[in-house]
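In what follows, a structure is listed as structure tokens, so that the remarks can point back to it.
A protein chain is absent from this complex, but the other protein chains hold their places.
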Amino acid sequence: MTRDDQTTPMLISRRRVLAGGALAGVAAFLAACGGTKPLVTPAPTAVPPTSGPTSGPSASAAATATAAPAATPSAEVNWANWTYYIDVDDADPNKHPTLDKFTAKYGTKVNYSEVVNDNEEFFGTVQPALQGGADTGWDVITMTDWMAAKLIRLGWVEQLTLANRPNFTANLGDTYKGVNWDPTGDHHAPWQSGMTGLGFDPAKTGELDSLEAFFTADPRWTGKVDLLSEMRDAIGLTMLKLGLDPANPTRDACDKAVAELKKARDAKIVRAFKGNAYAEDLKAGNVVLAMAWSGDMVQVLTDKPGMKFVVAKEGGMLWTDNNLIPKGAAHKGTAELLIDFYYQPEIAAEVEAYVNYICPVKGAADVLMATNPDVANNPLIFPPADILAKLHIFGGLSEADETYFNQQFATVTGKG
Amino acid sequence: MGTLLKRHRWIAPVALLAPGVLWLLVFYLYPALQMFQSSFWSGTLETGFTFSWDNYTNYTKALTSYAPMYARSIMYAGAATVLTFLIAYPLAYTIAFRGGRFKNLLLFLVVAPFFTSFLLRTISWTILLSDDSPILRVIHMFPGVPPEFRLLATPIAVISGITYAFLPFMTLPVYVAVEKIDFRLVEAARDLYAGPWRPGGAIVGFIVGGGLATVLGVAFEWDFLITGLVGGVTGAAIGWFFISESFVRVTFPLSVPGVFAGSLLTFIPAIGDYVNAELLGNPDTTMIGNVIQNKFLTQNDYPAASALSFMLMAGVLVVVAVYARILGTEELSASAGRM
Partner (left out) sequence: MAAATTHPTPGEARSAGTRPRGGARGVLGRMADKYLLIVYSALAVIYLLLPVFVIILFSFNNPPGRSNFLWSGFTLKYWLNPLGVAGLGDAVLLSLEIALISTIISTILGTLVAIALERYRFRGRAGVNALVFLPMATPEIIMGASLLTLFVAIGAAPFFPLNFATILIAHVMFNISYVVVTVRARLAGFPRHLEEAAADLYANEWETFRRVTFPLILPGVVAGALLAFSLSIDDFVITNFSAGKTQTFPMFIYAKAKIGIPVQVNVIGTSIFLIAVGAVLVTTLASRRSNKR
């Protein structure tokens, strides 16, 4: 992706972009990790809305065929998700075709709300209900893995009933299995993944491929660097720079990373710590280098060709957003059916055609290979195996360690 | 009814207060008291929280660890309050006395921008003030401006952001107070005092200009003595030439209730603001609101967040009390009534 991304925006067809769509999920990722073969399956439109999932010649076919609902679907189900995180009908922005298919199949109305704009903020709004043992009003919530870990640790997440998740069992990508914060593997269902690396303007900074750039006072970018305000990304990348392993986040490693970040801050290299807002800084030229998320960068490249996203040679971070059922959800069974519904490759592919992140569903890539070869060949959307090998997942933290990490990081961002 | 009210003087105020005060008691004070209780908690989300008065250390810790952020909040909010005053007072005055038939329209133009989204407004400012924007290019044409000079992600941006966000909170109360001034009083005063308020105007101008420039100097790590002096001299010159004695003796005292209300409406929310520092600042411009936000949402340290908030609120109440004592709204209204 470091060499070929100047072509990226060109590959995005005008119509797709105007429809608000950037791009699709990642076949190479799954091919590399999950071992699925690029076999052709019918286009998404071939999924009959009223019958069961389409059988395809992929490895997942056997499992998808067994999808007889063990739960009686309820009249409605409530899903809290992030914005731009599901497919939208080109003609009618109020329609989400895959949700309509779910409704057609089960008769359940999905109240889909794009109300999550921040893990912590959303946690704040559901915490009192969960603590009091009350229904939060949500049946499915989509949370980043560390927040999912926290909710599971607090015992505030329902277990997914085995009978209601045949597609999930069969089609979850292998990389996603065996996380240490969900030992039984049945409290969370990955929805989308993304990478964290360097976003920069090569015209100003020259070619970059090392995390050293964030910590080196160079007149070309000093004072024009944004770091991520997301603790795990900022600390994680710093650990990689120091040769430490983010999968094993010890307090000692945290201290070292924090000291390194403070040095960069005191040397006035860093302009600010930001969430997604770094993308605007990059586009406006306020910064020429930033810690960046792959999904955002697809957008930045569309708006301002010539920018670059690179996973550093020292490595990058991989994070995942997951679907969870909060404790006491009124429509738990239906929520399980909904989560499982999106583990059908054809449905997942349809979502990926709109969302520009990495898909955790085996076989979805095969569908996309057939329907969107231009997208499939995009190196930014389909990171090659050598890039994927460089990605790290931040290890789970105990509550005490998490508090420690957050406190230490707050002293860097000036909030503690 | 009249006689009933006259016999039972307490009925009228109680009836007037009841709905509003009840609303605040149930939906503000009761939840706030529960938060107060949680400021004496210890523990974590996972282990559960326990209450003990011994946890007053939450407060001492808050004060010792976050004093710089409190100080910065006071400084920024104070500077923003003075700036809103300097912008809003002449504006309100002009609208009230020169607006003629278009008074209402002009006043509305001042408030209407605040009907659009804060986020859109802030994004507009970031577009206008970005490092490569025309405004910045013009600034960089001036000799002596260092090449790394910028506005976004600086204290200037944070203070300007707060100033802009709370401008109507100063403009409206000042306007409603100025607008009621009987102009015959001013004309009479003008005949009596005529000329400018030379020494007094210069002194006030020096204090205001100097104080503001010093705050900006400290915040921006310039030489604050020099900036303060420059600001003071500028202010003194403006005060010397433009503040007249009739204004100081008549118009301003009559408008003080509005200025008083406007300052409170600006300063109090500004001191707890965190959004401007978040969107327009850098790691060295964080205010106490940012710390509270982080403690509450990121660290789930509810006791510390509550303790920090209650210290902030207590401080604000002290400021309000002192301010009210010094300016004494009651006495002012009495003296205005005499005139």
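Order of writing sets the labels: A and B. Residues in every chain begin at 1.
Following the convention adopted for this analysis, a residue touches a chain if its C-beta (ideal position, glycine included) is under 8 Å from a C-beta of that chain, and two chains touch if they have at least 3 such contacts.
These figures come from a predicted structure and were not determined experimentally.
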{"item": "Touch criterion as defined above, residue of B:G78, B:P155, B:P173 or B:P303 at the omitted chain", "value": "B:P173"}
{"item": "Residue among B:L91, B:A202 or B:V218 touching the omitted chain", "value": "B:L91"}
{"item": "Residue of B:Y59, B:Y76 or B:F260 in touch with the missing chain, whole complex considered", "value": "B:F260"}
{"item": "Residue of A:A213, A:A234 or A:A279 in touch with the missing chain, whole complex considered", "value": "A:A279"}
{"item": "Residues in chain B touching the chain absent from view", "value": "1-2, 5, 9-10, 12-14, 16-17, 19-21, 23-25, 27-32, 34-35, 85-91, 93-95, 97-98, 100-102, 104-106, 108-121, 123-125, 127-128, 164, 167-169, 172-177, 179-180, 183, 186-187, 189-191, 194-196, 205, 208-209, 234-235, 238-239, 241-244, 246-247, 250-252, 254, 257-258, 260-262, 264-265, 268-269, 271-272, 274, 289, 292-293, 296-297, 305-306, 309, 312-313, 316-317, 320, 329, 332-333, 336-337"}
{"item": "Positions on chain A contacted by the hidden chain, ascending", "value": "9, 17, 20, 22, 78, 82-84, 88, 93-96, 111, 113-117, 121, 124-125, 128-129, 132, 134-135, 137-138, 275-276, 279-280, 283-284, 296, 299, 302-304"}
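Here is the rule we use: only the chains that are shown with their structure count from here on.
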{"item": "Chain A contact footprint on chain B (complex, rising order)", "value": "44-46, 123, 126-127, 130-132, 148, 150, 152-153, 279, 281-286, 290-291, 293-301"}
{"item": "Interfacial residue positions of chain A with respect to chain B in the complex", "value": "118, 120-121, 123-124, 127, 131, 153-154, 223-224, 231, 265, 270-273, 277, 280, 284-286, 399-400, 403, 406-407, 410, 412-416"}
